[in-house]
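A single protein chain has been omitted from the complex, and every remaining protein chain is retained in its original position.
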Amino acid sequence: MIEGSPPPLLRMADVHVRLSGSHILQGVDLTVRRGGVTALLGRNGAGKTTTVKSVLGLVPSTGTIEFTGGDGRAHTLSGRRTHDVVRLGIGYAPEDREVFGGLTVAENLTLAERRDSAHHHDRVYELFPELKARSRQLAGTLSGGQQQMVAIARLLLNDNQLLLVDEPTKGLAPLLVAEVADVLARAAEEVTILLVEQNLTVVRRMATDAVVVDQGQVAWTGSAPELLADPDRTRELLGVAPSGGAHA
Amino acid sequence: MNRKNLGRLGPLVVFVVLALLPYSTLQIPGLFDGVLNSPGTLQLLALCLIFGGVALSYDLLFGFTGLLSFGHALYFAAGTYAANLALTEFGLGLGTAVALTTAVGVLLPLVVGAVALRVEGIAFAMVTLATAQVGSIIVLQDPGGLTGGEEGLAVSREPIPDVFVGVFNTVNKYWLALAYLVFVYVVAAWVTSSRAGRVWQAIRENERRVEVLGMQPYRFKLLVFVLAGLLAALGGVVHLLLLGGSTPRVTTADFTLGLLIMVVLGGAGSRWGAVLGGVLYTYLDSRLTDLAQSPAVQDLPAWLRVPLSEPLFLLGTLFILVVFFVPGGIAGLVARLQERRAGRRSAPPPTGGTAVPGRAVEQVRDRAARGVGVGAGQPRDGA
Partner (left out) sequence: MSTVVLLTITGLGLAALYFLVASGLSLIFGLMGVLNFAHGAFLTIGSYGTWWAAQNLPGAGATGWGFIYAVAFGVAVGTFVAALIELALIRPLYERHIEQVLVTVGLSLALVALVRAIWGADPRPFPRPEIARGTTSILGANVPNDRFLLIATAVVVLVAVLAFLRFTRFGLVIRAGVENRSMVTALGIDVRKAFTLVFAIGGAFAALAGALGGVYLGSISPGQGTSLLIFAFIVVVIGGMSSITGTAMAAVLVGLVQQFANYYLASGVGDLSVVLLLAMVLLVRPGGLTARVA
C-alpha cells in the first residue's frame, strides 16, 4: 500500500456465502472508501443484500472482510458476532425495515441506543418530527414510510463510521422517496454510506461510487456518475436505463 | 472387492453371523455374563435387536423425513398392549392377534398423524408428545382392569405356540427378534430408495420446494408416519412375546426420548446407524444396570458410586457428549473417516449432492424454529 493513502473503510476480498445448498456470493471483492456514498447495485438476486449481511455476520461467510475503525486500526470482521461488528460503528437499516412492531416508537429508539456511543435523540426528532408526535405509538401500526423513518432514526441515533442501508425507498410513495433521500443525503455529509438501491434517481442524487454485483461477483467498480452517464453500460449491468429512475 | 460390494454384503454378513450366534458357546467376559447362547445373553441380544428395529422405524420419521415426533412410544405401546389384550382378554390365536395389532398399528398413527401433521415443527412435536401422554394415562388408569396399570400385564400363554414360550425357547424368540429387525431393515431400505423415500428426503431438506413441485408433502408425511407407527407396533408384538407381558414403562415420554437418543447416537438419517444406536443403547442400559449392582461399583466411594448407579445419568451424559463432539453420531463419524481416507487416496472428496448419512440433525435444525405461534405472521429471524 502506498504510504499516505488512507486505507479503505471497508474491504472485502474473495467473500463466499453458501446458504442451504446455494452458492450465493462467489468471491466478492470490493472496497468502500471513507466519505461519500457507495451505491451497491445489481439485478434482483445478484447478491446485494447477502453482501451487506455478510459484513454484519448475519450470514456465515468465508474470505476476508476488514473494517478500519475511527482509530485507524483495521479490524477483521469475519467470524465476529453481529453485535461486535455493529459496536465498531456500523449502522444497519435492513431491506424490510424490521422495526419492532410490538414496541412503541420510543422503545424502538431506546433499544437502538448503543453503550459505546452518544445518543442523538434531538437530531433524530429534528429530522423526523412526526416520530416525536408518535413516540408512544406501536411501531407495527405505523405506515411503511413512517417505519422507514424509525429504521433510519435508529442509524442516526448513534455515532457511526459506516451505514449499511438496504433499499430504503423500496415500496414508498414518490414524495416519501424524496424525503428519505434528503435525510440520507444530509447524513452522508457526516458518515460513509453503503447504499443498496434500485431507484437510480436516488442513486444519481447522492452516490459518489458504485459497485455492481452480478451472480454473486463484482461485475463493475468505479465512479457512480460515470456509470450513470453511460446508458448502454448501465443497461447492460443493471438491465434498466439510467433515465428510467423507476424500480428495476 | 470394492467398497460398493462390501456395502451391499455387509448387512448380509452381519445377518448370517447373528443368525448363527445361538450355536456359539463363546464366553465373552465383561461384555456378557454367560456364554453367548445362554438364555440370559440371548434375551438381552433379542432385546437389542428389537430396539434396533424400533429405532430404525423412528429414524424413518426423524432422520429421513425430518419429523421430530415425541410420541413414537405410543405405537410401540399400542402394539404390545393390543396384542396382549387380543391374546389374553379375547383369547384370540396368535395369527389373529397379530392381524388385529396390524390394523391398530395402521389406524392409530393414521388418525393421530392426520391431525398432528396439520401443524409443523415444535407444534407437531407437542401434539405427538401429548397424544403419547394420552396413551400413558390410559394405561396407568387401568380402565376396567384391562391394562394392569402400573403393574403391567402378563400375557396368557395358551394362545401362543409353544416354541415361543419359556426360558428354554429363548433362542426361538431371539430368532424372531432377528427376523423382525431384518424385516424392518428390508422395508426401510426399500422405501427409502423408492420414489416416496426421495420425496421424504426432499421434505426434510426443503418442504416448500416439494410444494412448489406440485406434490403434497402432507400425504407423504402421513405415509411415513403410518409406516413408522406400524413397524413400531409390530416391534411391540415381538417385545411382548420376548418378555411375556406388557410394561407401562414403554408408554412414557422417557421411552420416546430413549428412541430419540438411540437414533441420534447411531446417526440420524442412516439405516445401519439407527439400528446400531438402538442396539447399543439397549445393551448399555441393561449392562449399566447390572454394573451398578455389582460389588465392584457398590464398594466405590460415594461420589463415584452414586452417579454410576444410574444408567440414565450415564446415558444422558453420553448423549450430550455425542451431540457436542460427534455430530452425525456413529454413522457420521464413520462417513467422515471414510471421506478422509478417500481423500488421502487422491480421490476427490464428495461434494454436496447426497447428504452425509447422519447429518440430518443439522438439516432439520432450521425447521424447529418454525412453530405454531411462531407461524402466526411474526417474522422471527427476518434480518
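Note that the chains take the letters A and B in the order they are written out, and that residue 1 is the start of every chain.
In this text, contacts are C-beta pairs under 8 Å (C-beta built on N, C-alpha and C of every residue); 3 or more make two chains touch, one makes a residue touch a chain.
What you see is a predicted model, and the numbers here were worked out from it, not measured in a lab.
K.L.:
List the neighbours, among the chains on screen, of the chain that has been left out.
P.N.:
Over the full assembly, the chain not pictured touches A, B.
K.L.:
Per the definition of touch given earlier, which of B:A189, B:L257, B:L284 or B:L333 contacts the omitted chain?
P.N.:
Counting the whole complex, the residue in contact with the absent chain is B:L257.
K.L.:
Quick one: which of A:Q26, A:T62, A:T82 or A:T208 touches the chain that's been left out?
P.N.:
A:T82
K.L.:
Could you please point out the chain A residues that touch the chain left off the display?
P.N.:
56, 58, 81-83, 86-87, 92, 94, 98, 100-103, 107, 110-112, 114, 116, 154, 158
K.L.:
If the missing chain were put back, which residues of chain B would it touch?
P.N.:
Answer for chain B: residues 68, 115, 118-119, 122-123, 125-127, 129-131, 133-134, 137-138, 140-141, 253-254, 257, 260-261, 264, 306-307, 309-313, 315-317, 319-320, 323-324, 327, 361-362, 364-369, 371-383 touch the chain left out.
The rule we apply is simple: only the chains that are shown with their structure count from here on.
K.L.:
In whole angstrom, how far does the Cα centroid of chain A sit from the Cα centroid of chain B?
P.N.:
Measuring from centre to centre gives 50 Å for this pair.
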